[in-house]
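The complex appears here minus one protein chain, its other protein chains still in place.
Right after this comes chain A.
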Amino acid sequence: MPVPPASAGRWFLRGARGVVSVPTAILLAAMVGFAGLARESGISMELAAVMTALIWALPSQVVLVGAIAAGASMGATILAITLCSVRLLPMVVALLPTLRGENTPRWQLYGLSTFVAVTAWVVAMAELPKLPREARVPWFAGFALALVVLNTLMTIIAYALIGGLPDMLAAALFFLTPLYFTCSLWGAARANLERFAFVAGFALLPAMHALDPTLDLVFAGIIGGTATWGFDRLRRRRGGL
């Protein structure tokens, strides 16, 4: 079906308006928690905003701030971030068949994939199938860009205001991030494998933290994930659950 040139722009704007949603509101609130964490860790407002705009994945941002605060080495930081963001790969793979049109150029897919993170993915997987094929790329571009801009502004505003907030409110805002990660990742899990891995990673962290506070996430992730995968594989081979 031929697309009139004006309509891509209209779908882009519609996508941008799509940021008014419950998942976006929760993400924005969690971003306040991130801004507070960055401020407590001695990171400048500019750098916190740059993290939101350029990394665009809250777990990576939180891990990066933690690594800076703990004085982790460059290698340990890269390893932790690489491991925690690997879940973006299957998310991109799952989104592509829904997102792409018949003739969508590859560079557009590379550009758009840069914005795939939990919230954008959840909304896109729910909304895109309702749209005509040719509208999906411009809609997602508008939505993703608006989401990044809004969250970057939120990081700046929250960073500036959080110092003046009552202690209790600031603590409540910090607490949004772990609650958001727990519920949204449990919801995004495809199988029991991820659910068991979540419990294992959580349970292992205190021991790993006592061992080495700069590599604790990497240890808990690799040991907890590998053990869960091993048990899951054993169970599948025996033809159990």
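The criterion applied here is as follows: contacts are C-beta pairs under 8 Å (C-beta built on N, C-alpha and C of every residue); 3 or more make two chains touch, one makes a residue touch a chain; residues count from 1.
Definition applied: contacts and distances are computed from a predicted model.
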For the chain that's not shown, choose its UniProt protein name out of "SGNH/GDSL hydrolase family protein", "Xanthine dehydrogenase YagS FAD-binding subunit", "Ligase-associated DNA damage response endonuclease PdeM" or "AzlD domain-containing protein".
"AzlD domain-containing protein"
Kindly state which of the options A:8, A:92, A:131 or A:149 is in contact with the chain not pictured.
A:92
In the full complex, chain A touches the hidden chain through residues 22-23, 26, 29, 36-37, 40-41, 44, 47, 50-51, 54-57, 59-64, 66-69, 71-78, 80-94, 96-97, 106, 109-110, 113-114, 116, 167-168, 170-172, 174-187, 189-190, 193-194, 196-206, 208-209, 213, 216-218, 220-226, 228-229, 232-233
